[in-house]
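This is the structure I have questions about; it appears just below.
Every protein chain except one is present and positioned as in the full complex.
First chain written, first letter: the chains are A and B, and each begins at residue 1.
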Amino acid sequence: MSAARLSLHNSSNGSTLVELLNVVKVYSTAAGEFTALDGISLQAGRGEFVGIIGKSGAGKSTLLNMITGVDRLTSGEVLVNANGSPVSIHKMSEDSIALWRGKTLGVVYQSFQLLPMLTIVENITLPMDLCGRFNPKQSRQRALELLRLVEIEAHADKLPSQISGGQQQRVAIARALANDPPILVADEPTGSLDSVTAEHIFEVFEHLVGDLGKTIIMVTHDQTLAPRFTRTLRIADGELLQPESETETIE
Amino acid sequence: MSTTHARLRVDLSQQAMSTPDAMIDMHGVVKTFRSSAGEFTALKGVDLTIERGQFVSIVGKSGSGKSTLLNMITGIDHPTQGRVVIGGTDIYTGVTESQRSRWRGRNLGIVFQFFQLLPMLTLLENVMLSMDFAEMYDFDERPERALEMLRLVGLEKFANKLPVLVSTGQQQLAAIARAMACDPPLLVADEPTGNLDSRSANTIVDLFEELSRRGKTVVMVTHDPSFTSRTTRNITIADGLLVADGNHKS
Partner (left out) sequence: MKPRWRKVIHDLLDNKGRTLLVVLSIAVGVFSIGVIAGAYQIIGTDLRASYSAVKPANIELRMAKNFDDDLLEMIRNRDGVADAEARRAFNIRVRTPGTEKWITLDMYVFDDFEENSINLLIPIEGQTIPEKREILLEQDVLDHIDTGVGRSLEFQLADGSTKIMPVVGIVQDIGGSAGDFLASPTSYVTKDTLPYLGQPELFNRAVVTVSERGDDIAHIRDMGAMLKDKVEKNDNLVVRMRFAETHKHPLADTIKAVLGILLAIGVLVVFLSSSLIANTLSALLNQHLRYIGVIKLVGGQRRQVFLMYLTLIMAFGVLALLIAVPLGGQGAYALASFAADKLHFNVLGYRIVPAAFIIQILVGLLVPLIAGLAPVRSGSRITVLHALSGGIADEEKQAKAGKERLPWFDWVQVKATRLLAKRGVHIPRPFVISLRNTFRRKSRLMLTLFTLTMGGAIFIAVFNVRVTLHDFMGVIENYFVADVTVDFDKPYRLDKVQQDVLKMDGVQHVEGWQFASAEMLDDNKHMIQNISLLAPPTDSRLVDPMMVSGRWLRVDDVRSLAISEGVLKYYPNLEPGDSLNLKIDGREEVWQVVGIFKFMDREGILGYAPFEYIAEINGLVNRSASYRVVTDRHDRHYQDAKAEELDKYLRDRGYQVRLAEAGRASLDKALESLDILVTLLLIMAVLTAIVGSMGLTGTMGMNVLERTREIGIMRAIGADDRAVMRTVIAEGVFVGMISFGLAIILSIPFTYVLASIVSQAVFQSPIPIIFTYMGYAIWLGMVLALSALASILPARNAARLTIREVLAYE
(Lines give C-alpha, C1' and ligand atoms only; values in the text may rest on other atoms or scores of the structure.)
Protein backbone atom coordinates (compact mmCIF):
# COMPACT_ATOMS: atom_id res chain seq x y z
CA MET A 1 0.00 0.00 0.00
CA SER A 2 1.43 3.33 -0.97
CA ALA A 3 0.90 6.20 1.35
CA ALA A 4 3.80 8.16 0.05
CA ARG A 5 1.80 10.77 -1.81
CA LEU A 6 -0.91 10.94 0.75
CA SER A 7 -0.66 13.36 3.58
CA LEU A 8 -1.36 11.12 6.53
CA HIS A 9 0.63 12.31 9.44
CA ASN A 10 2.64 9.77 11.27
CA SER A 11 1.58 10.74 14.75
CA SER A 12 3.53 8.04 16.52
CA ASN A 13 5.65 9.50 19.29
CA GLY A 14 4.63 7.39 22.24
CA SER A 15 2.95 10.07 24.33
CA THR A 16 -0.53 9.67 25.81
CA LEU A 17 -3.25 10.55 23.33
CA VAL A 18 -6.44 9.43 25.02
CA GLU A 19 -6.95 9.24 28.74
CA LEU A 20 -10.07 8.14 30.60
CA LEU A 21 -10.26 9.03 34.27
CA ASN A 22 -12.73 7.08 36.39
CA VAL A 23 -15.50 7.22 33.78
CA VAL A 24 -18.95 6.25 35.05
CA LYS A 25 -22.05 5.93 32.90
CA VAL A 26 -25.46 5.28 34.44
CA TYR A 27 -28.61 4.88 32.38
CA SER A 28 -31.95 5.55 33.98
CA THR A 29 -34.70 3.38 32.58
CA ALA A 30 -38.24 2.66 33.60
CA ALA A 31 -36.94 -0.46 35.28
CA GLY A 32 -34.50 1.57 37.38
CA GLU A 33 -30.87 2.65 37.10
CA PHE A 34 -28.39 0.65 35.14
CA THR A 35 -24.66 1.20 35.49
CA ALA A 36 -23.06 0.53 32.12
CA LEU A 37 -19.59 1.77 33.01
CA ASP A 38 -18.40 1.58 36.57
CA GLY A 39 -15.29 3.73 36.93
CA ILE A 40 -13.16 3.05 33.89
CA SER A 41 -9.68 4.50 33.68
CA LEU A 42 -7.38 3.84 30.78
CA GLN A 43 -4.79 5.44 28.59
CA ALA A 44 -3.93 5.00 24.96
CA GLY A 45 -0.64 6.26 23.62
CA ARG A 46 0.17 7.39 20.14
CA GLY A 47 0.68 4.55 17.71
CA GLU A 48 -1.07 1.98 19.88
CA PHE A 49 -3.62 -0.52 18.59
CA VAL A 50 -5.82 -1.03 21.63
CA GLY A 51 -8.33 -3.85 21.61
CA ILE A 52 -11.19 -3.84 24.10
CA ILE A 53 -12.74 -7.28 24.27
CA GLY A 54 -16.03 -8.11 25.97
CA LYS A 55 -19.32 -9.86 25.56
CA SER A 56 -22.37 -8.08 24.37
CA GLY A 57 -23.76 -6.03 27.21
CA ALA A 58 -20.37 -5.72 28.88
CA GLY A 59 -20.33 -1.98 28.24
CA LYS A 60 -17.77 -1.88 25.47
CA SER A 61 -19.91 0.14 23.05
CA THR A 62 -20.77 2.56 25.83
CA LEU A 63 -17.08 2.94 26.56
CA LEU A 64 -16.45 3.75 22.93
CA ASN A 65 -19.26 6.31 22.93
CA MET A 66 -17.53 8.05 25.85
CA ILE A 67 -14.33 8.35 23.83
CA THR A 68 -16.08 9.60 20.69
CA GLY A 69 -18.23 12.02 22.66
CA VAL A 70 -21.35 10.56 21.08
CA ASP A 71 -22.81 9.87 24.51
CA ARG A 72 -22.42 11.92 27.70
CA LEU A 73 -20.72 10.47 30.74
CA THR A 74 -22.24 10.52 34.20
CA SER A 75 -18.96 11.27 35.97
CA GLY A 76 -15.25 11.17 35.30
CA GLU A 77 -13.29 12.76 32.51
CA VAL A 78 -12.11 11.96 29.00
CA LEU A 79 -8.99 13.82 27.90
CA VAL A 80 -7.76 13.76 24.33
CA ASN A 81 -4.41 15.30 23.55
CA ALA A 82 -4.32 15.55 19.80
CA ASN A 83 -2.22 18.64 19.32
CA GLY A 84 -0.17 19.37 22.37
CA SER A 85 -2.80 20.37 24.89
CA PRO A 86 -5.27 17.88 26.37
CA VAL A 87 -8.94 18.59 25.66
CA SER A 88 -11.64 17.45 28.06
CA ILE A 89 -14.22 16.55 25.49
CA HIS A 90 -17.20 16.22 27.78
CA LYS A 91 -16.87 19.86 28.73
CA MET A 92 -17.54 20.90 25.14
CA SER A 93 -20.91 21.63 23.62
CA GLU A 94 -22.56 19.09 21.35
CA ASP A 95 -21.64 21.19 18.31
CA SER A 96 -18.03 21.70 19.32
CA ILE A 97 -17.69 17.96 19.92
CA ALA A 98 -18.99 17.31 16.41
CA LEU A 99 -16.42 19.61 14.85
CA TRP A 100 -13.67 18.34 17.15
CA ARG A 101 -14.58 14.74 16.35
CA GLY A 102 -14.58 15.44 12.65
CA LYS A 103 -10.98 16.65 12.86
CA THR A 104 -9.54 14.47 15.59
CA LEU A 105 -11.27 11.15 15.60
CA GLY A 106 -12.46 8.80 12.88
CA VAL A 107 -15.23 6.37 13.79
CA VAL A 108 -15.96 3.03 12.14
CA TYR A 109 -19.08 1.07 13.06
CA GLN A 110 -20.11 -2.51 12.52
CA SER A 111 -22.94 -1.37 10.25
CA PHE A 112 -20.76 0.91 8.08
CA GLN A 113 -23.13 3.90 8.35
CA LEU A 114 -22.48 5.27 4.88
CA LEU A 115 -24.96 7.73 3.43
CA PRO A 116 -26.80 5.71 0.76
CA MET A 117 -27.60 8.69 -1.43
CA LEU A 118 -23.99 9.76 -1.87
CA THR A 119 -21.36 8.05 -4.02
CA ILE A 120 -18.36 6.43 -2.37
CA VAL A 121 -16.13 9.40 -3.07
CA GLU A 122 -18.76 11.86 -1.85
CA ASN A 123 -19.13 9.92 1.37
CA ILE A 124 -15.46 10.54 1.96
CA THR A 125 -15.40 14.19 0.95
CA LEU A 126 -18.39 14.92 3.22
CA PRO A 127 -16.36 15.15 6.46
CA MET A 128 -13.78 17.35 4.71
CA ASP A 129 -16.60 19.61 3.56
CA LEU A 130 -18.24 19.76 6.98
CA CYS A 131 -15.01 20.53 8.82
CA GLY A 132 -13.75 22.88 6.14
CA ARG A 133 -10.30 21.29 6.14
CA PHE A 134 -9.80 20.97 2.41
CA ASN A 135 -11.24 22.86 -0.51
CA PRO A 136 -13.49 20.95 -2.94
CA LYS A 137 -10.74 20.28 -5.46
CA GLN A 138 -8.30 18.99 -2.86
CA SER A 139 -11.12 17.00 -1.27
CA ARG A 140 -11.79 14.80 -4.26
CA GLN A 141 -8.11 14.26 -4.86
CA ARG A 142 -7.57 13.31 -1.27
CA ALA A 143 -10.64 11.08 -1.20
CA LEU A 144 -9.38 9.17 -4.22
CA GLU A 145 -6.03 8.71 -2.53
CA LEU A 146 -7.70 7.40 0.59
CA LEU A 147 -9.72 5.00 -1.53
CA ARG A 148 -6.49 3.84 -3.09
CA LEU A 149 -5.12 3.30 0.40
CA VAL A 150 -8.02 0.95 1.21
CA GLU A 151 -7.80 -0.50 -2.32
CA ILE A 152 -11.23 0.32 -3.70
CA GLU A 153 -10.52 3.36 -5.85
CA ALA A 154 -12.16 1.53 -8.75
CA HIS A 155 -15.55 1.95 -7.09
CA ALA A 156 -15.18 5.66 -6.35
CA ASP A 157 -18.27 6.78 -8.21
CA LYS A 158 -20.57 3.94 -7.22
CA LEU A 159 -23.26 4.13 -4.57
CA PRO A 160 -22.76 2.19 -1.32
CA SER A 161 -25.55 -0.22 -2.29
CA GLN A 162 -23.56 -1.25 -5.35
CA ILE A 163 -20.62 -2.66 -3.44
CA SER A 164 -20.22 -5.53 -0.99
CA GLY A 165 -20.19 -5.28 2.79
CA GLY A 166 -16.44 -5.64 3.03
CA GLN A 167 -15.98 -2.90 0.47
CA GLN A 168 -18.38 -0.66 2.35
CA GLN A 169 -16.36 -1.13 5.48
CA ARG A 170 -13.24 -0.10 3.59
CA VAL A 171 -15.06 3.05 2.52
CA ALA A 172 -16.04 3.66 6.12
CA ILE A 173 -12.39 3.42 7.12
CA ALA A 174 -11.38 5.80 4.34
CA ARG A 175 -14.06 8.18 5.53
CA ALA A 176 -12.78 7.94 9.09
CA LEU A 177 -9.39 9.06 7.76
CA ALA A 178 -10.82 11.93 5.71
CA ASN A 179 -9.68 14.78 7.94
CA ASP A 180 -6.46 12.98 8.82
CA PRO A 181 -7.32 12.44 12.50
CA PRO A 182 -4.67 10.92 14.78
CA ILE A 183 -7.21 8.55 16.35
CA LEU A 184 -9.46 5.89 14.86
CA VAL A 185 -12.19 4.28 16.89
CA ALA A 186 -13.87 1.10 15.66
CA ASP A 187 -16.89 -0.70 17.07
CA GLU A 188 -16.97 -4.35 15.95
CA PRO A 189 -15.80 -3.30 12.48
CA THR A 190 -15.67 -6.90 11.26
CA GLY A 191 -18.80 -8.08 13.06
CA SER A 192 -21.00 -8.38 10.03
CA LEU A 193 -18.40 -9.67 7.60
CA ASP A 194 -17.38 -13.17 6.62
CA SER A 195 -14.05 -14.38 7.96
CA VAL A 196 -11.99 -13.77 4.81
CA THR A 197 -13.28 -10.24 4.40
CA ALA A 198 -12.92 -9.59 8.11
CA GLU A 199 -9.25 -10.58 7.85
CA HIS A 200 -8.72 -8.10 5.00
CA ILE A 201 -10.30 -5.30 7.00
CA PHE A 202 -8.21 -6.13 10.02
CA GLU A 203 -5.10 -5.98 7.88
CA VAL A 204 -6.05 -2.47 6.82
CA PHE A 205 -6.20 -1.44 10.48
CA GLU A 206 -2.84 -3.03 11.15
CA HIS A 207 -1.37 -1.15 8.23
CA LEU A 208 -2.75 2.14 9.56
CA VAL A 209 -1.13 1.55 12.94
CA GLY A 210 2.09 -0.02 11.79
CA ASP A 211 2.94 2.06 8.76
CA LEU A 212 1.11 5.31 9.37
CA GLY A 213 1.32 5.60 13.12
CA LYS A 214 -2.39 6.03 13.72
CA THR A 215 -3.81 5.22 17.12
CA ILE A 216 -6.70 2.77 16.96
CA ILE A 217 -9.11 1.78 19.69
CA MET A 218 -11.26 -1.17 18.67
CA VAL A 219 -13.93 -3.03 20.58
CA THR A 220 -14.84 -6.56 19.66
CA HIS A 221 -16.25 -9.73 21.14
CA ASP A 222 -13.83 -11.87 19.13
CA GLN A 223 -11.32 -13.40 21.57
CA THR A 224 -9.16 -14.67 18.73
CA LEU A 225 -8.12 -11.17 17.79
CA ALA A 226 -6.49 -10.54 21.18
CA PRO A 227 -2.91 -11.40 20.19
CA ARG A 228 -3.00 -9.02 17.28
CA PHE A 229 -3.56 -5.82 19.27
CA THR A 230 -0.60 -3.99 20.72
CA ARG A 231 -2.58 -3.90 23.93
CA THR A 232 -5.70 -5.79 24.92
CA LEU A 233 -8.18 -4.77 27.60
CA ARG A 234 -11.04 -6.95 28.74
CA ILE A 235 -14.29 -5.50 29.90
CA ALA A 236 -17.15 -7.19 31.73
CA ASP A 237 -20.11 -5.70 33.57
CA GLY A 238 -18.81 -2.19 32.99
CA GLU A 239 -15.42 -2.77 34.52
CA LEU A 240 -11.97 -3.43 33.05
CA LEU A 241 -10.76 -6.87 34.12
CA GLN A 242 -7.04 -6.38 33.66
CA PRO A 243 -6.56 -2.66 33.75
CA GLU A 244 -3.46 -1.60 31.89
CA SER A 245 -2.22 -5.17 31.54
CA GLU A 246 0.45 -5.08 28.93
CA THR A 247 0.42 -7.81 26.38
CA GLU A 248 2.95 -8.51 23.76
CA THR A 249 3.50 -5.77 21.27
CA ILE A 250 3.52 -6.90 17.69
CA GLU A 251 6.22 -4.64 16.49
CA MET B 1 -43.28 -25.89 31.24
CA SER B 2 -46.88 -25.69 32.15
CA THR B 3 -48.82 -28.84 32.69
CA THR B 4 -51.60 -27.98 30.32
CA HIS B 5 -50.34 -29.85 27.30
CA ALA B 6 -53.26 -32.19 27.51
CA ARG B 7 -55.60 -29.37 26.67
CA LEU B 8 -53.80 -28.58 23.45
CA ARG B 9 -55.89 -29.83 20.63
CA VAL B 10 -53.29 -31.03 18.22
CA ASP B 11 -54.62 -32.81 15.21
CA LEU B 12 -52.51 -35.93 15.04
CA SER B 13 -54.57 -37.95 12.62
CA GLN B 14 -53.26 -36.20 9.53
CA GLN B 15 -49.65 -36.80 10.42
CA ALA B 16 -50.31 -40.37 11.38
CA MET B 17 -51.89 -41.19 8.06
CA SER B 18 -49.29 -39.61 5.85
CA THR B 19 -46.11 -40.57 7.60
CA PRO B 20 -44.53 -42.11 4.51
CA ASP B 21 -44.29 -38.82 2.63
CA ALA B 22 -41.77 -36.32 3.84
CA MET B 23 -42.73 -33.02 5.46
CA ILE B 24 -40.01 -31.17 3.61
CA ASP B 25 -38.49 -32.28 0.36
CA MET B 26 -35.86 -30.05 -1.32
CA HIS B 27 -34.20 -30.95 -4.57
CA GLY B 28 -31.20 -29.18 -6.05
CA VAL B 29 -32.06 -25.85 -4.48
CA VAL B 30 -29.79 -23.05 -5.64
CA LYS B 31 -30.15 -19.47 -4.56
CA THR B 32 -28.15 -16.74 -6.20
CA PHE B 33 -28.46 -13.11 -5.15
CA ARG B 34 -27.75 -10.61 -7.87
CA SER B 35 -26.90 -7.05 -7.03
CA SER B 36 -24.82 -4.40 -8.66
CA ALA B 37 -22.07 -5.51 -6.33
CA GLY B 38 -22.03 -8.81 -8.22
CA GLU B 39 -23.49 -12.28 -7.89
CA PHE B 40 -23.49 -14.19 -4.69
CA THR B 41 -24.62 -17.79 -4.44
CA ALA B 42 -25.95 -18.42 -0.95
CA LEU B 43 -27.19 -21.96 -1.59
CA LYS B 44 -25.19 -24.11 -3.98
CA GLY B 45 -27.53 -27.03 -4.63
CA VAL B 46 -29.18 -28.31 -1.47
CA ASP B 47 -30.99 -31.66 -1.29
CA LEU B 48 -32.81 -32.18 1.96
CA THR B 49 -35.63 -34.39 3.14
CA ILE B 50 -37.15 -33.97 6.56
CA GLU B 51 -39.69 -36.53 7.75
CA ARG B 52 -42.81 -35.68 9.67
CA GLY B 53 -42.36 -35.43 13.41
CA GLN B 54 -38.63 -34.71 13.31
CA PHE B 55 -37.06 -32.04 15.47
CA VAL B 56 -34.26 -30.68 13.31
CA SER B 57 -31.63 -28.10 14.11
CA ILE B 58 -29.68 -26.34 11.40
CA VAL B 59 -26.37 -24.82 12.40
CA GLY B 60 -23.90 -22.73 10.54
CA LYS B 61 -21.87 -19.56 10.79
CA SER B 62 -23.30 -16.25 9.80
CA GLY B 63 -23.19 -16.02 6.03
CA SER B 64 -23.26 -19.81 5.63
CA GLY B 65 -26.72 -19.71 4.04
CA LYS B 66 -28.78 -21.08 6.92
CA SER B 67 -31.27 -18.22 6.97
CA THR B 68 -31.56 -18.45 3.20
CA LEU B 69 -32.25 -22.16 3.54
CA LEU B 70 -34.97 -21.41 6.06
CA ASN B 71 -36.47 -18.79 3.74
CA MET B 72 -36.72 -21.49 1.06
CA ILE B 73 -38.73 -23.68 3.41
CA THR B 74 -41.05 -20.94 4.59
CA GLY B 75 -41.63 -19.54 1.14
CA ILE B 76 -40.42 -16.12 2.24
CA ASP B 77 -37.87 -16.07 -0.56
CA HIS B 78 -37.82 -18.15 -3.72
CA PRO B 79 -35.07 -20.38 -5.10
CA THR B 80 -33.15 -19.60 -8.28
CA GLN B 81 -33.21 -23.29 -9.19
CA GLY B 82 -34.66 -26.43 -7.72
CA ARG B 83 -37.86 -27.67 -6.18
CA VAL B 84 -39.25 -27.29 -2.68
CA VAL B 85 -42.17 -29.51 -1.69
CA ILE B 86 -43.69 -28.92 1.72
CA GLY B 87 -46.29 -31.39 2.96
CA GLY B 88 -46.88 -32.54 -0.59
CA THR B 89 -47.27 -29.02 -2.03
CA ASP B 90 -44.77 -27.61 -4.50
CA ILE B 91 -44.73 -24.12 -3.06
CA TYR B 92 -42.90 -22.34 -5.87
CA THR B 93 -44.26 -23.66 -9.14
CA GLY B 94 -47.02 -21.41 -10.38
CA VAL B 95 -47.66 -19.83 -6.99
CA THR B 96 -47.69 -16.08 -6.37
CA GLU B 97 -46.22 -14.52 -3.28
CA SER B 98 -49.71 -13.62 -2.10
CA GLN B 99 -50.91 -17.20 -2.48
CA ARG B 100 -47.80 -18.39 -0.63
CA SER B 101 -48.65 -16.07 2.26
CA ARG B 102 -52.05 -17.68 2.51
CA TRP B 103 -50.59 -21.16 2.27
CA ARG B 104 -48.07 -20.29 4.97
CA GLY B 105 -50.76 -19.05 7.32
CA ARG B 106 -52.53 -22.40 7.19
CA ASN B 107 -49.62 -24.84 6.98
CA LEU B 108 -46.64 -23.32 8.70
CA GLY B 109 -45.79 -21.62 11.96
CA ILE B 110 -42.84 -19.25 11.94
CA VAL B 111 -40.84 -17.88 14.84
CA PHE B 112 -38.18 -15.23 14.25
CA GLN B 113 -35.33 -13.97 16.35
CA PHE B 114 -36.49 -10.38 16.61
CA PHE B 115 -39.61 -8.33 16.30
CA GLN B 116 -42.24 -10.98 16.45
CA LEU B 117 -45.43 -9.39 17.54
CA LEU B 118 -47.45 -6.55 16.15
CA PRO B 119 -47.01 -3.82 18.73
CA MET B 120 -50.55 -2.46 18.49
CA LEU B 121 -52.21 -5.78 19.32
CA THR B 122 -52.36 -7.53 22.69
CA LEU B 123 -50.75 -10.95 22.99
CA LEU B 124 -54.17 -12.57 22.67
CA GLU B 125 -55.00 -10.52 19.60
CA ASN B 126 -51.64 -11.34 18.07
CA VAL B 127 -52.42 -15.02 18.41
CA MET B 128 -55.94 -14.59 17.05
CA LEU B 129 -54.65 -12.58 14.10
CA SER B 130 -53.05 -15.59 12.44
CA MET B 131 -56.37 -17.46 12.69
CA ASP B 132 -58.12 -14.42 11.20
CA PHE B 133 -55.75 -14.37 8.25
CA ALA B 134 -55.91 -18.11 7.70
CA GLU B 135 -59.67 -18.16 8.29
CA MET B 136 -59.18 -21.17 10.50
CA TYR B 137 -61.67 -22.06 13.24
CA ASP B 138 -65.00 -20.33 13.77
CA PHE B 139 -64.78 -16.65 14.46
CA ASP B 140 -66.27 -17.09 17.93
CA GLU B 141 -64.01 -20.01 18.72
CA ARG B 142 -60.81 -18.07 18.08
CA PRO B 143 -60.51 -16.16 21.40
CA GLU B 144 -60.86 -19.39 23.37
CA ARG B 145 -58.30 -21.20 21.24
CA ALA B 146 -55.89 -18.27 21.39
CA LEU B 147 -56.14 -18.25 25.16
CA GLU B 148 -55.43 -21.98 25.17
CA MET B 149 -52.29 -21.40 23.12
CA LEU B 150 -51.13 -18.72 25.55
CA ARG B 151 -51.84 -21.10 28.43
CA LEU B 152 -49.67 -23.67 26.66
CA VAL B 153 -46.73 -21.30 26.75
CA GLY B 154 -47.63 -20.08 30.24
CA LEU B 155 -48.68 -16.57 29.26
CA GLU B 156 -52.42 -16.63 29.92
CA LYS B 157 -51.94 -13.99 32.62
CA PHE B 158 -50.58 -11.57 30.04
CA ALA B 159 -53.16 -12.29 27.37
CA ASN B 160 -54.53 -8.76 27.35
CA LYS B 161 -51.21 -6.96 27.58
CA LEU B 162 -49.58 -5.16 24.69
CA PRO B 163 -46.17 -6.60 23.72
CA VAL B 164 -44.24 -3.63 25.18
CA LEU B 165 -45.41 -4.63 28.64
CA VAL B 166 -43.82 -8.08 28.60
CA SER B 167 -40.19 -9.23 28.40
CA THR B 168 -38.42 -10.25 25.22
CA GLY B 169 -38.57 -13.91 26.31
CA GLN B 170 -42.30 -13.68 26.86
CA GLN B 171 -42.71 -12.06 23.46
CA GLN B 172 -40.87 -15.01 22.00
CA LEU B 173 -43.18 -17.46 23.78
CA ALA B 174 -46.21 -15.54 22.55
CA ALA B 175 -44.80 -15.78 19.04
CA ILE B 176 -44.64 -19.56 19.42
CA ALA B 177 -48.23 -19.58 20.65
CA ARG B 178 -49.14 -17.62 17.57
CA ALA B 179 -47.19 -19.96 15.31
CA MET B 180 -49.17 -22.88 16.73
CA ALA B 181 -52.54 -21.13 16.59
CA CYS B 182 -53.62 -22.62 13.28
CA ASP B 183 -52.30 -26.03 14.31
CA PRO B 184 -49.79 -26.29 11.43
CA PRO B 185 -47.90 -29.57 10.98
CA LEU B 186 -44.62 -27.67 10.56
CA LEU B 187 -42.94 -25.14 12.81
CA VAL B 188 -39.92 -23.18 11.58
CA ALA B 189 -37.80 -21.08 13.91
CA ASP B 190 -34.89 -18.81 13.04
CA GLU B 191 -32.56 -18.40 16.02
CA PRO B 192 -35.55 -18.37 18.37
CA THR B 193 -33.30 -18.25 21.43
CA GLY B 194 -30.66 -15.93 20.04
CA ASN B 195 -31.96 -12.95 21.91
CA LEU B 196 -32.81 -14.61 25.20
CA ASP B 197 -31.20 -15.49 28.50
CA SER B 198 -30.49 -19.17 29.01
CA ARG B 199 -33.55 -19.90 31.19
CA SER B 200 -36.02 -18.48 28.67
CA ALA B 201 -34.11 -20.24 25.90
CA ASN B 202 -34.46 -23.54 27.72
CA THR B 203 -38.19 -23.07 28.13
CA ILE B 204 -38.52 -22.56 24.42
CA VAL B 205 -36.52 -25.61 23.46
CA ASP B 206 -38.56 -27.65 25.98
CA LEU B 207 -41.65 -26.46 24.23
CA PHE B 208 -40.30 -27.44 20.83
CA GLU B 209 -39.43 -30.88 22.13
CA GLU B 210 -42.94 -31.31 23.42
CA LEU B 211 -44.44 -30.21 20.14
CA SER B 212 -42.20 -32.58 18.24
CA ARG B 213 -43.25 -35.41 20.54
CA ARG B 214 -46.84 -34.62 19.64
CA GLY B 215 -46.11 -35.14 15.98
CA LYS B 216 -45.19 -31.68 14.81
CA THR B 217 -42.20 -31.21 12.60
CA VAL B 218 -39.90 -28.56 14.05
CA VAL B 219 -37.03 -26.98 12.14
CA MET B 220 -34.83 -24.61 14.11
CA VAL B 221 -31.83 -22.58 13.04
CA THR B 222 -29.47 -21.99 15.93
CA HIS B 223 -25.85 -21.38 16.72
CA ASP B 224 -26.06 -22.62 20.30
CA PRO B 225 -24.43 -26.07 20.59
CA SER B 226 -26.20 -26.79 23.87
CA PHE B 227 -29.49 -27.08 22.01
CA THR B 228 -28.33 -29.11 19.04
CA SER B 229 -27.90 -32.12 21.30
CA ARG B 230 -31.59 -32.06 22.11
CA THR B 231 -32.85 -32.27 18.55
CA THR B 232 -33.48 -35.52 16.73
CA ARG B 233 -31.40 -34.44 13.80
CA ASN B 234 -28.67 -31.90 13.31
CA ILE B 235 -27.79 -30.44 9.95
CA THR B 236 -24.71 -28.29 9.45
CA ILE B 237 -24.45 -25.85 6.58
CA ALA B 238 -21.35 -24.07 5.39
CA ASP B 239 -20.79 -21.93 2.31
CA GLY B 240 -24.20 -22.83 0.90
CA LEU B 241 -23.80 -26.59 1.15
CA LEU B 242 -24.97 -29.17 3.69
CA VAL B 243 -21.76 -30.48 5.22
CA ALA B 244 -23.01 -32.68 8.05
CA ASP B 245 -26.25 -34.44 8.87
CA GLY B 246 -26.49 -36.41 12.05
CA ASN B 247 -29.34 -38.19 13.75
CA HIS B 248 -29.13 -38.17 17.52
CA LYS B 249 -32.13 -40.24 18.42
CA SER B 250 -34.37 -41.81 15.85
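We adopt the following convention: contacts are C-beta pairs under 8 Å (C-beta built on N, C-alpha and C of every residue); 3 or more make two chains touch, one makes a residue touch a chain.
Because the structure is predicted, anything quoted here is derived from the model rather than measured.
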{"item": "Touching residue (missing chain; options B:Q54, B:T122 or B:T193)", "value": "B:T122"}
{"item": "Per the touch definition above, residue among B:Q81, B:S101, B:S229 or B:N247 touching the missing chain", "value": "B:S101"}
{"item": "Residue among B:D132, B:E210, B:D224 or B:D239 touching the omitted chain", "value": "B:D132"}
{"item": "Of A:A82, A:L147, A:I163 or A:A178, the residue in touch with the unshown chain", "value": "A:A178"}
{"item": "Sites on chain A contacted by the missing partner chain, in the whole complex", "value": "27, 29-31, 34, 36, 56-57, 59, 61-62, 64-65, 68, 70-71, 94-95, 98-99, 101-103, 107, 109-111, 113-115, 117-118, 122-123, 125-127, 129-131, 136, 139, 175-176, 178-179, 187, 192"}
{"item": "Those residues of chain B which, in the complete complex, touch the missing chain", "value": "67, 71, 74, 76-77, 97-99, 101-102, 104-106, 110, 112, 115-122, 125, 128-130, 132-134, 139-140, 142-143, 160, 162-168, 171, 178-179, 182, 190"}
